[in-house]
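All protein chains but one are shown at their positions in the complex.
Naming follows writing order (A and B), and every chain is counted from residue 1.
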Amino acid sequence: MSNTAAAAPSTNTGKSSSWWLIAPGAIWMALFLVAPILLIVYVSFWTQTTFKIEPTLTFKSWQTFFGSDTYINSLWTTLRIWLIVLVTTFVIGYPTALFVGLFVKNKTLSTVLLVICVIPFWTSFLIRVLAWRPMLGKEGAINIILMKLGIIQQPIEALLFTELSVVIGMTQIYVVFMVGPIAFMLGRIDPNIIEAARDLGADFWRIFRKIIFPLSLPGVVVGGIFVSVMVLGEFATAAALSGRKVNLLGNIIVTQVGSLKWAMASVVGVILTVVMGLVIAGFLRIVDLKREL
Amino acid sequence: MADENAVFRLDGVTRSYGNVTALRNVSLAVAGNEYVSLLGPSGSGKSTLLRVIAGFEPPNQGRVYFQGRDITNIPSFERGIGFVFQNFALFPHLSVFDNVAFGLANGAQPVAKAEIDERVRHVIDLVGLSGLEDRGVNQISGGQKQRVALARTLVMAPKLVLLDEPLGALDANLRHRMRVELRAIREKLGVTFLHVTGSETEALAMGDRVVVLDRGSIAQFAPPADVYDHPATPNVAHFLNRYNMFDGSLKDGQFAGPFGSIPITRVTPADRTTYAIRYDRIRVMPKGQGAAGPAIDAKFVASEYLGSSVMYFFETADRKVVEVEHHLSLGAPETYAPMQHYDLCWKAEDALVFGQG
Partner (left out) sequence: MESRVLKPILAVYTLLFILFLYGPFFVLAILSFQQGPEGGPQFPIIEWSTYWYRHIFGLTPPSRVAPLPLGGALFRSLTLAFMTMVTSTVLGVMSAQAFRRRFRGSGVVFYLIVLGMMVPGVLTGLGMSLLANNILGIERHWWSTAFVTHVVYTFPFAFLVMLAILNRFDSSVEEAAWSLGVSPWRTFRKVTFPLIFPGVLSAMLFAFTLSYDEFSRTLFASGRDQTLPLAIYGTFSVEIHPNVFAFGVLTTVFSFALLAVYAILMTMSVQRAKKMALQEEIA
């Protein structure tokens, strides 16, 4: 095959055809993604009265946010939960990804396993969140099973309506987004490399540290970005499982919009955007994704 | 070559990617009804040349003419130039018949179904694929796929067909048979074939004329015999794989090389000084029995039986390998003692000298 086939073919009609192909998509994103986000920044500086909002610029909403303990706490809570869920999904998901991506040789079997992991997604997200309530409650499934097995005498109350329940719920729902990309990267590792390392006398932990883990890193980064995006923007799981005790930035935006406090919602929106930007930039520092693609 | 007879012409075509120049100021005119081989090592730009003529890539400079028309800015699908790919590029989701009929069925001018049917069957017959029309393209052999690719192009009745290493994916036996068939088909249709290959034997066997490409420029454009007997540059001699080449220096009408100093009558201007003598022009003589004329001392290493000839490998004092070819039609092969020294002699007028001066 001629190696010029890898360079895109040209019908000699010039670059103009690229433009009309890419224009609709680019314009759509510019209008309906970029513009709204820029708008959030803009509106965060608007003046908000109890009844209406107007475009006069002011720092008032920003001052309210940083002056209020509740709001600052929600920022810390969001960051805390994000970090915990990120670590838990990684710790819980990695061994599974290792098994499916590296140890399962049969391609069909690994596809089947991945499909099995994806199936739960076909139950509506909200319903799956709700299903945790009867699992974690005082008379919930987990307590019933643990008591039946004699592991505990009294039902554990801290399972539901606490920060822990939110973490458990989020981990379970988002862990698959860690497993997928990592399993994919692990599946691409040439088994000959591992074979060669073994022949040279390396034991498994050494191989893992020096070969397997570094090669899986792009998958970890992609999974980390996916999980982070979803957790930072979360509010439903917290609403359903914490009984209003856990207030994430997402929850604040929802309630503020609910009472038409657009300026405040926008302030929180900007803060969330900044946090997201920093997180993603941080992840992309670890691995240069464009090279891997 | 008169322009009116040229079926296509390239005028100062340059094509580069970034800082790699694939074609350097190439000018070429080829007549109608001619079989032209395009020979060159990988990286010489031969595939690029084909793609520029076909319109898959635009030249950075220069113009391309087809049947007198300037087609430089015309897209490939409007040029009417056929192209046969090395990997065949058959449409995997269509049958043999539909593959061949594709151009007629989907071109700018609608063609009546009856006419498509007739033309397709005619050309399938021409390439020897009758009976396979309804097969899927992954149910036929490599040689048959080659013919489908050819038929698909020929049914469009182009005046020029470009073939990009068409025989490269076939095994040796098939390749030899296809060489004969390609020439026969071309003659029957009376169109021009421009056939790219990296194999010098193929290029010499198939072309009425041979274009030799060297690093993006045309080194020679001549009938095969001329190229074989009188390569225009040291590199062409090198591509032919039939010449022993010695480095040396030219001074006062003498060439000084590893075999001593020899008076030279004719020098072909070139970018470096080389002395070339063809494999089959050398005679092997026991030491001391050489006739007058240039000779070099070398020890015999090995021989290779090639069917119609035998190749002998000798090594000179400075560890250079010299090959001697003996055509068996000229007589029975000699046996030489390994590691024994012999004198390799040739006639001075058989040698080609390149250099400045």
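Going forward, contacts are C-beta pairs under 8 Å (C-beta built on N, C-alpha and C of every residue); 3 or more make two chains touch, one makes a residue touch a chain.
Small disclaimer: the values here were computed from a predicted structure and weren't measured.
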Residue touching the undisplayed chain, where the options are A:79, A:130 or A:287: A:130
Residue among B:42, B:106 or B:265 that touches the chain left out of view: B:106
Omitted-chain contact residue, chosen from A:164, A:215 or A:276: A:276
Contact set of chain A toward the excluded chain (per top definition): 1-2, 5, 8-11, 13, 15, 17-19, 21-22, 24-26, 28-30, 32-37, 39-40, 43, 53, 92, 95-96, 98-100, 103, 113, 116-117, 119-128, 130-135, 137, 139-141, 144, 172, 175-176, 198, 203-204, 225, 229-230, 232-236, 239-240, 250, 253-254, 257, 262, 265-266, 269, 272-273, 276, 280
Missing-chain contacts mapped onto chain B: 54-56, 75-78, 80-83, 85, 87-93, 102-103, 106-108, 136-138, 142, 145, 149, 152-153, 156, 169
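Throughout what follows, only the chains that are shown with their structure count from here on.
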Distance between the centres, which are taken as Cα means, of chain B and chain A, whole angstrom: 59
